[in-house]
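Quick one: the structure is below, questions incoming.
Note that this complex is displayed minus one protein chain, with the remaining chains in position.
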Amino acid sequence: MELVLAVIVGGLYAAGIYLMMRRNIVKLIIGLVLLSHGANLLIFASGGLTRAQSPLIAKDGHVLAPGSADPLPQALILTAIVISFAVTAFMLVLVHRTHQEAATDDLDALTTTDR
Amino acid sequence: MSNWLLTLPILIPLVTAATSLVFWRSVRTQRAAAVIGAIALLLAALALAARVDAEGIQVMQAGAWEAPFGISLVADLFSAIMVTIAAAMGLAIVYYSLWSMDRERESFCYYPLLQVLLMGVCGAFLTGDLFNLYVWFEVMLMASFVLLSLGGERPQLEGAIKYVTLNLVSSAVFLSAVGILYGIVGSLNMADLAVKLHGETEPVMATTLAMMFLVAFGIKAAIFPLFFWLPASYHTPPIAVTAIFAGLLTKVGVYALMRVFTLLFTQDVGFTHTVILVLSGFTMVTGVLGAAAQNEFRRILTFHIVSQIGYLIMGLALFTPLALAGSVYYMVHVIIAKTNLFLISGVVHASEGTYELGKLGGLYKRRPYLSLAFMISALALAGIPPLSGFFAKYSLVAAGLDRGSYGIVAAALGVSVLTLFSMTKIWAAAFWAPGPAEPAALGPGGERRIRAMMVPVAALAGASVAMGVGAEYFIGLSLRASAQLLDPNQYIGAVLGRNAL
Amino acid sequence: MLIAVLSGFALALIAPSLHRLTHKRTGFLVGLLPLGLCVYFVRLASGLDADVAPVRETLAWVPSLGLSLSFTADGLSLLFAALISGIGFLVAIYSGGYLDNHPQLGRWYAYLLMFMASMLGVVLSSNLLAIFVFWELTSISSYLLIGFFHEEEDSRKAALQALLVTGLGGVAMLAGFVLLGRVGGSFEVHELAAGAGLIRGDPLYLPMLLLILAGAFTKSAQFPFHVWLPSAMAAPTPASAYLHSSTMVKAGIFLLARLFPVLGGTPAWTAVVMPVGAITMVFGAYVAMRQNILKKLLAYSTVSALGAMTMLLGMGTDGAVKAAVAFLFAHALYKAALFLAAGIIDHETGERDVRRLGGLARALPITAAGAAAAGLSMAGIPLLFGFVAKEIFYEAALHGPDGWAAALTTAAVVSSMFFVAAAACVAYRPFFGAATETPKRPHEAPASMWLGPALLGAGSLAFGVFPGWIGEGLLNHSASAALGKSVDLHLRLWHGFTPVLGLSAVTLLGGVAAYAVRPRFTAALATVHRGCDAIGPQRWYDGALNGMLVVAKLQTKVLQNGYLRHYLAVILITLVGLSGSVLLTHVKEIRKHVIDSLVIAWETVEFYELGLAVILIIAIAAAVHSRTRLAAIAALGVVGYGVALVFVLFGAPDLAMTQIVIETLTVILFVLVFYHLPPFAIYANRISRARDLLLATSVGVVMGVLTLVATATQAYPTISSYYGEMSYDLAHGRNVVNVILVDFRALDTMGEITVLTVAGVGAFALLKLRLGARSRGDEEGSS
Partner (left out) sequence: MSSLILRTATRYIQPILVLFSVFLLLAGHNEPGGGFAGGLVAAAAYTLYAIAYGVEEARRLLYVSPQGLAGAGLLAAAGSGIPSLLYGKPFMTGLWHEGDVPGFGEIAVGTPLLFDVGVYLAVIGVTLSIVLNLAEEE
């Protein structure tokens, strides 16, 4: 499964980046979302995959049963998911406002601040 | 008890910001909170720095979970210096904002955002955990996204799109690198990582990861060829925002580079640090040439930020005690000088109503004290003795010559002349050249407002002079910081306990 | 001595306020300091003894970097210090008259004093870094003084040029100093001199020599760096007299002399310094001949004189060094006087062109007398100190290095002839002969102004008649200090009928002839000269500056082009290039990892997992390919829920739950925003898409490979087992992930909710605060 997941991760990165390089500002955000999915899955995969147990301590136990999934990457990903949600939401509003102000969704038309 | 000092630089801005948000309808409360918070932060930072200098590296394990399992907050001298200078800039900017920020932005949570920015910056300087560093980066970035776009004027939004996108790419690369690193080494604590990365790990992966971190932090630090977001956006928000960005944000990237490339990735210095050296040379040159091509006060300064980053990482790349000390000193120097130049441009704007060099003039005649402050900061930036910049430049040049890296020394010296060139360009156009026949009408607040804005300007100009005249103290401090950086065992020992070595 | 140097800076600080209090008397008040200093230095000089080591004072400033304020009072430093403070006194008083009523006179005094103090710092310091510090300060104060008439564009340009040229030389010199300090093990000049042998044998000797010379040559206006000096005449005349003739430009000469015991006298030294000096000397004198503007003429003759001194130091013989010292003293006296006189002429008549001046001696008798004495000295007429100096100059040239004596002597005689002509132009032509109409009716200048030329002219005469006064004392010690050994300098007015005297006679005759043919000569060669100017060093400077600007504009246009996708492309290429190249160098190990996991993969993968993977891939492709916004959102949703399923399958219920809720919210947000956006338009063409696809794929491949390597390599056990053990007993929670979030790594979570909060505030502020609309409204309203 690692290989399969690695392909998916690679695919998410490639797709995300490809979309970000479009001129359409909407595709830029879709690309960003795909990119963050890619990063999350990458952490998930490289933390080690276990099909078995979720990291919950049984009612009668005091420690996590051996063979449970690694809880740390999960916690990291949870943090990362929430952060990327925050960023995506903000970015969406930003794009919305930019479109209102500039009346275009073409990124190539948004070059005035560099010149 | 004592190590609570380590928490304060994060906690104070957080509480200030959260309180201000609860009272988000009252601008007056937010202003008061911002001032109190900024002063408290500076005091806490000074106390922390004093303790670190006296007692060595300070560590606090958050939640009392022992390292490497919890999150460690670590303050070595370098961190402490950075926190202090960040707090000082925070106070200067808050005071400046009281007089220069428009009412609308103030009422839309400008001050809490500024506090969150400071919190993220301080967190990044103090954390000893790589993932936690990511989180602080995000805190800082999110606050900067909002500050950059706050107001919603078209240039702001255009700049913000580029700024946000490219910084998110950096975050994605950073996050991926952390994930891979965790997959291989199974830890996140930097001290622990340092031990393990220098143990059995294959150097190939260490070097590959080093390159990923170089790109991730390099984007944030705005090194060549990753700096595009900076000149595209920095000149668009109100000047107080630009000033604090210019002073602190890229420096956090440089800080991160210096941290990981002294602590974690020293397996293949011959390769990694040579790459950094080459990039530092290009960063200096492209930045200063970019500045030479501009004709707007803020844009010239903006490109200079990039150029100065080249010097900062030059010290890292040379990787000798003097070179790293040079970088540390340079960092403090450039934060002060650069922030002040932006603040001065803001005063100019408040007085003349424009940033265009072509429309400015006559300030030398009409505003002698502003002229003096500009002269000091500009010459400091160009490395003219006896101001701060000279000692910074000298340390790096001497370190480069010691190591026989003549190319980078030539670049550094040449760039300093070009820096002088563009500073005199501003000087000649805005200050010396005859001004418009009728001076522009002053905005609201008039002279009183300008005098108030001059307070932080004068203080920072004074700091540039003091850092030069009192260079022995600051160089000594930087040398001690650099010695700590070059001896990771001190850091590791402090975090993990002596027996970990 | 420390106080002597620092007092100047201190007075500079308060000069503007002082001026506000004292108005007209400021010049005299301010002048008291240099006068006192001059007396102090002369007294120190009179106490010099060849057998006793010179007085040193040291104040550690930045010992960590080897920078200390160490001052040495030997002949060389005291000669310069006395000249600087003495002429400084006269100039301070003079400028009170010259710039009378100028609104920024207070700042003028500040700069002038700052310059004087810096210059004293340069000459008194014996620490290389300290010299550099003061050296740069002279550049800055010179910048401010040249640009004093800052509303004139020419002044600003000239100031910038001087700053850039000397600044460039300065940084080269700094590098040279560092090298010298490292090779010699100290920055103290006398310690370096003690180890001179080692330094000269070091492989870095030549580079450091050239770097330091670059500093000295730019400051002392040697060809082709001299260009800034004639331009600097845009400065008010007192500054020209002070900085650009008698003091600052001699800093380079001082440096050559100061470092002569350390670096000097080697074949390399002679091969560089002597020809550069000689070329500058002849070139400067020749160009001076062509000038008609008083200050320009003086400027080029200064260039020439500096060349002469450089040439003498380059020759490096005892006689040459002695001659250099004497020449320097003579030049400082007469050139300052002539400049000040030129300033008076300009001030009183409003005319600067020699051809339109004449007969001023009647109106300006004192000035004329002073100028005449100085001019005679410059021409090398007996009874004036210039004659004495020129005699030993010729003497040195005649005894120049083997094979060079004839050439050097010829050069010296030729340029001295031009000097005679130039002196006649400045000191004879305006004052004598037929009077001319001038824009202003001339009156004798106020005493504050004529005092300078008068005293300096008298000095040239007095020292000329009694050369022993100074020759036996200060100049002697000075030459000894430069040579690093005790020498005797015999200055006499009358040497008897020697070949040198013959040369002097020839010079005088030639000079008078040159003066006579000068107007016709320059007219005849005007085209040639214009041609020369068109390809001369000033053009090199302009070309370099413009070239730099062109490159800068071009570079910025290419790099900072405004296209986000270009920025992304460059960043990603860097990422792939840097990390991919490291991976590629170890492709064998990597391949092993990949193949291993390939094998394992097929053994372990379940069919429903494969199915999920296929769905994910299809959804990703659909997101990329979708032609409508709605399809894109739908595909994005499928990807999100698919990722959540992956979390479900691999034991991460918390993640799955969060992912599902967040995905739902995200889709809602997308719909809300897209509702307002226009339909997709296809902007890109086929080629750019293919190019982007290639780059995107390579990033994907690198990340995929890294993921595989990370899953396959596990160098250490993870730290996670700790959480499993501690979570319930110490942290009272059974959901380990949640315990990590709220306890073990609560700091992360705190940061994270801060990010969330800020995003919320940001969205709120962006939607509600629209200053853009307001400012647009303003514009429409006003227009």
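All chains are identified by letter, namely A, B and C, in their written order; residue positions are counted from 1 within each chain.
The criterion applied here is as follows: a contact is a pair of C-beta atoms (placed from the backbone, for glycine too) under 8 Å apart; a residue touches a chain by one contact, two chains touch by 3 or more.
Since this is a predicted model, take the numbers as computed values, not measurements.
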Neighbouring shown chains of the undisplayed chain, as defined at the top | A, B, C
Selected residue (touches chain absent from view) among C:S68, C:S504, C:T658 or C:S720 | C:T658
Contacting the left-out chain in the complete assembly, out of A:L32, A:A86 or A:A102 | A:A86
Return the single residue from B:Q61, B:S377 or B:T419 that touches the missing chain.
-> B:Q61
So which bits of subunit A touch the chain we can't see?
-> 54, 56, 78, 82, 86, 89-90, 92-93, 96
Since one chain isn't shown, list which residues of subunit B touch it in the complete complex.
-> 1, 3-4, 6-7, 11, 14-15, 17-22, 24, 60-64, 109, 112
Considering the entire assembly, which residues of subunit C contact the chain that has been omitted?
-> 653-654, 657-658, 661-662, 664-665, 668-669, 672-673, 676, 731-735, 737-739, 741-743, 746-747, 749-750, 753-754, 756-757, 759-761, 763-764, 767-768
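Note that in this section only the chains that are shown with their structure count from here on.
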Quick one: do these chains touch in a line, a ring, a star, all-to-all (complete), or other?
-> complete
What is the chain whose Cα centre is as far as it gets from that of subunit C?
-> A
If you average the CA atoms of subunit A and of subunit C, how many Å lie between those two points?
-> 49
Expressed in whole Å, how far the mean CA point of subunit B lies from that of subunit C is 26
Of all residues in subunit B, the ones touching two or more other chains | 131, 135, 138, 142, 145-146, 149, 152-154, 157, 161-162, 165, 169, 176, 179-180, 182-184, 188, 231-232
If you look at subunit A, which of its residues touch at least two other chains?
-> 20, 28, 38, 42, 45-48, 72, 76, 79, 83, 86-87, 90, 94-95, 97, 101, 107, 110-114
Report the residues of subunit B in contact with subunit C in the complex, numbered from low to high.
-> 14, 17, 21, 62-63, 65, 68-71, 73, 102, 104-105, 108-109, 112-113, 116, 119-120, 123, 127, 131-132, 135-136, 138-139, 142-143, 145-146, 149-154, 156-157, 161-162, 165-166, 169, 173, 176, 179-180, 182-189, 192, 196, 199-202, 204-205, 207-209, 211-212, 214-215, 218-219, 225-226, 228-229, 231-232, 271, 275, 286, 289-290, 292-294, 303, 364-365, 368, 379, 384-386, 390-391, 394-395, 397-398, 401-402, 409-410, 413-414, 416-418, 420-421, 424, 428, 431-434, 471-472, 475-476, 479
What part of subunit C is in contact with subunit A in the complex they form?
-> 560-565, 568-569, 572, 597-598, 600-601, 604-606, 609-610, 613, 616-617, 620-621, 623-624, 629, 632, 636, 639-640, 643, 646-647, 649-655, 658-659, 662, 665-666, 669-670, 673-674, 676-678, 680-681, 683-684, 692-693, 695-697, 699-701, 703-708, 710-712, 714, 718-721, 723-725, 727-729, 734-737, 740-741, 744-745, 748-749, 752-753, 755-756, 758-760, 762-763, 766-767, 772
In the complex, subunit B touches subunit A at residues 131, 135, 138, 142, 145-146, 149, 152-155, 157-162, 164-165, 168-169, 172, 175-176, 178-180, 182-184, 188, 231-233, 235-236
